[in-house]
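Every protein chain of the complex appears in place save one, which is left out.
Each chain gets a letter, A and B, in the order it is written, and its residues are counted from 1.
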């Protein structure tokens, strides 16, 4: 018996004006939460767009739920089973929070009004927005709008959930709510979560994919990525300019991530962030290049 | 100093403009019960009453800023509700009960206090009202107490507007006589 993976990307490549946003990406996803890490411009958004069927790859093959969505019917069938939160998510003018999710639910073929409203209420409660559902979207905070975007992605409990930076702008308290929602979704659905936050990945994901320059640099268990940093993280009394990274922590000591132990340093327990820094080096800190 | 109930209503109304659903729920809990009871005495169809409740509170939700901020929210709400009832009842005569039709039996006759209260508000209207025929009382109730125009009262009671006018005229004359007699 073979289990059909939810997502199977083979040799996916996408170029924009000559530069490769994605370069020969192979990725297979099944139920559970996979974190997608990488600096800005690494191709995370392009990967999510292609997986969400809103962008066609230049080369390579995208197979979702065992089918290549070629014709309009197959495309609609695949889209019925996926929820997508784009990185840039605006809202048409004049909607209340409820009205916007209701609008998205209509696009997702919830034609019966009573059933649709019940579903909209359900997802708004999940992301803890039921209290402000009657407020205009323009009056909501950035974090609330982000959660509204997540709510529409959750409509109909999709088998595949593609989330492009769902926690951006969300305050720490609400982030815990979101983690609960996502971990519950990950129990039965396939969730691909792009983020800048290594803490989100450490808290939620069993698997992590690191993209850099359009290529997959790491794909495996979160614990395995953390293990690559074993023996390369220390606590020292002084900063170490030779290290990959070193910074003063709250305790007054300096955390040093690098190849060699500085003098008088003691080994420290590595985190996902340490491993990420070691994997990508300087580029892990690159910012400002749009995907 | 504790804010009075009227101030609380005003504060809740102000919150509606920001899309505060919890404030809406509070206002509903405070006003829907008495409003539905009063509507049920004018229309015996609970479905129509539920529709009118819905219309009235939605009007409140969408038009909270139209409240001028003087007087009781309850009175304002009743004004909305009774007009919605009239428009809902267009072409639905069967659903209506004539208000105040039933005579109180001796066991449930109004207490002196109850009559006195109405006396406080409207002179010695209470006992004078009792002596009106049910049809005339219905007209007095719809126009004087419920605040409807002649046309609206006619629609509510299912009688021509001219009839409302003559009955009201006669009822007023009757009440004037009664009240003058009471004073003498």
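Convention: a contact is a pair of C-beta atoms (placed from the backbone, for glycine too) under 8 Å apart; a residue touches a chain by one contact, two chains touch by 3 or more.
Just so we're on the same page, contacts and distances are computed from a predicted model.
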Answer for the undisplayed chain, UniProt naming, from "Putative zinc-finger", "Succinate dehydrogenase/fumarate reductase iron-sulfur subunit", "TRAP transporter large permease protein" or "NADH-quinone oxidoreductase subunit C/D", is "Putative zinc-finger"
Checked against the full complex, the residue among A:28, A:56 or A:180 that touches the missing chain is A:56
Filtering A:134, A:210, A:225 or A:243 for touch with the omitted chain leaves A:134
Across the whole complex, the chain not displayed is touched by subunit B residues 4-6, 21, 24-25, 28-34, 36-38, 40-41, 46, 49-51, 53-54, 57-58, 61-62, 70-72, 74-75, 78, 100, 102-105, 108-111, 113-115, 117-118, 120-122, 126-127, 129-130, 137, 141, 145
Subunit A positions in touch with the non-displayed chain are 16, 21, 46, 49, 52-56, 72, 75-77, 79-80, 82, 84-86, 88-100, 102-104, 106-109, 111, 113, 117, 133-134, 136, 149, 152-153
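Definition applied: only the chains that are shown with their structure count from here on.
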Subunit A partner, complex, touching residues on subunit B are 18-22, 24
Listed in rising order, subunit A residues that touch subunit B in their complex are 96, 131-136, 139
